[in-house]
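Right, I'll just put the structure down here and ask away after.
Apart from one protein chain that is not included, each protein chain of the complex appears where it belongs.
By written order: A and B. Residues from 1 in each chain.
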Amino acid sequence: MATEHKPSITFHPEPRNLPGGEREYMMDVSTSDLEVNMGPQHPATHGVMKILIRTDGELVTAAQPHLGFLHRCAEKIGENVEWLQYLPYTDRYDYLASMNNNLGYSMAVEKLLDVEIPQRAVMLRMICVELNRIASALVAFGTYGLDLGAITPFLYAFREREWLLMIFEKICGARLTYSYLRIGGVFNDAPPGWLEEVSHFCDVFEEKWQEYYDLLMVNHIFVKRTADIGVITKEQALDFGLTGPMLRGSGVDFDLRRDVPYLRYKEAYDAGAWKVPVGSGEKGTVGDCWDRIFVRVQEMMESLSLVRWCLENIEEGPIIGDIAKTLKVPPGEAYVGIENPRGELGHYAVSDGGKVAVRCRVRGPSFCNLAILEDIMPGTLLGDAVAIIGSTDVVIGETDR
Amino acid sequence: MDFQGIHDHLRLINAPGLLRADEPRAANPEDKKDKGRGGDAYLVVEADALASFLETCRDDERLSFEILADLTAVDPGKDDEDFWMIVQLLSVTLRHRLAIKALVPKDPGQIPSSSAVYRAAQWHERECAEMFGIEFTGHPDPRNILLPDDWPGSPLRKDYEFPTEYRGISCE
Partner (left out) sequence: MAALPIALNAAQAALEVASSEGGNLTLDLLKQYAPESVPAWILPLTAAAVSVGIVVAVIALLALTSVWLERKVSGHIQCRYGPMYAGGWHGWAQSIADGIKLLMKEDMIPLGADRALFVIAPALVLGAIFGAFVAMPLSPDFFFADLHLGAFFILGMSSLTTIGVVMAGWASNSKWSLYGAMREAAQVVAYEIPLGLSLMVPLIVAGTFNLLDASAGQSDWWGMGWYIFKNPFVLPAGLLFFVSSLAETKRAPFDLPEAESELVAGFLTEYSGIRWSFFFMEEYAAMYLMSLMAAVFFLGGFESPFLHFAKAAELPVIVCNLIAAVTLITKSMIGVIVMMWVRWTLPRVRIDQVMTMGYKYLTPLALLCVLGAALWEAGKVLIFE
């Protein structure tokens, strides 16, 4: 985006003749657009991301995301550490959904290893992943309120998230970077009383969820700020490769958990334990900011019912398969895409039979979801721009990896 | 559709650039060096025809791969002469996946850009370009995306050597 330097006043060469015999000289007073760096230290970018925006007054005429401020060479590290050692690094791309990241990486390696996962481990995986999805959606919901100037829902959301983090702490000792889901199963069994606490959380959260919904989602100002703003059509969403809530917000009924099934999601879906919420343009157009945030908020409830289904169906048994301490993965290439809270998290692992990966590719959903900003931000107001960035729910750790 | 079905269909419609299928195979018990290959099955496609092949996959009604989920490259080793371009396609309506592999020679390391077919490819290609030094001809915005504009070398190549300093900052 090079700045155009136009003279501020230009005269039209030909004067106009007015009826009274007078001659009118015309001139244009041209104004230049203001280019602003939104970020890397801007409250609305949810981390260190820069969006170069060009504005005409309050109107955004062009936007260009700049990434890489948080690039930590995750893929290069993956080629230099052993298979098992890489697991803690996966925690760090989407730090709000570490359980999901662990799952994606473990599943990619398991696909190459061809090991069987014990049933109890599968259920524990599902419980943790879904609880983490709720925790992540709570952050998305809370920070979105924050972006629009409603500070209180953020603190409410963090209160419930705090409880979830404590639940995670009880099972794996960490609050943010869990490394709980290991290749072949999970790290350790649920401590006594843990499953009961999760069940208690489900009961309490259901009530709170309704409160949050009433407080923010149907608030008149909130609806006015988000409905019909940042509309992503179905075609645009598919073209840009959007996944997850961004895609469902645009009215596409697609969820990897159901449509490219893994773990026991398909079974739970067939048992009627959960549904796939899809944006319907309830308050405005299909694919607007409200639809996207609505899908996230609804997904919290669906995850909750999934957790309940898991609690009903969990059995006693071993929690980890037969995995060697120094893992040698048979040669091969495997891509596994799972449904992260932000979309499809793809892990593509290439092994040549050694202790270290040849290639460890991570397809971060935020990375792909962010590209659409270039297209949907021009023509909106500065306030809308913030609403749109918030509705993509980016985690910079994942875009930059 | 499963992999076999997709492959057969693409053969039937004579998709441009389709070379062969690369499926996982068991180890050959007679040859001790051959350990077989696990994981996914791939369609190997001619590098120059990748964009038109993707277009066929997207537009064909029985395939309708609306989403390009991932596009990346692999440097299989120092001695290898080719990069692998790996493309993961996903169909939302038909709910199937397809993995595509194209071999791109390291010298000159050029491939036509697919970003006209899938807009999603644009950022992935930028990442590939900076990480592997592959040139995507016809790319609308060929800037670095994650690395600084003046970063030396292509970090994910196997022959990459870590720089000892960057702009006067020691990296050792």
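Some points to look at:
Here is the rule we go by: a residue touches a chain if its C-beta (ideal position, glycine included) is under 8 Å from a C-beta of that chain, and two chains touch if they have at least 3 such contacts.
This structure is a prediction, so every number in the text was calculated from the model and none was measured.
Every shown chain that the unseen chain touches in the whole complex is listed here: A.
Shown as candidates are A:50, A:92 or A:225; the residue that touches the absent chain is A:225. In the complete assembly, the contact with the undisplayed chain comes from A:58, out of A:58, A:169, A:267 or A:312. Between the chain not shown and the residues A:216, A:247 or A:268, the one that touches is A:216. Not every partner is drawn; the one left out touches subunit A at residues 34, 36, 42-44, 57-58, 145-152, 155-156, 159, 215-216, 219, 221-222, 224-225, 381-386.
One rule holds for everything that comes next: only the chains that are shown with their structure count from here on.
Chain centres here are Cα means. That of subunit A falls 24 Å from that of subunit B. Subunit A meets subunit B in the complex at residues 67-68, 71, 73, 75-76, 79, 111-112, 114, 238-241, 243, 247, 252, 254, 259-260, 330-335, 337, 344, 346, 348-350, 352-353, 358-359, 361, 363, 367-368, 370-371, 400-401. In the complex of the two chains, the subunit B residues touching subunit A come out as 24, 35-40, 42, 66-70, 72, 74-77, 86, 88, 90, 92, 95, 97, 99, 118-120, 122-124, 131, 144-148, 155-156.
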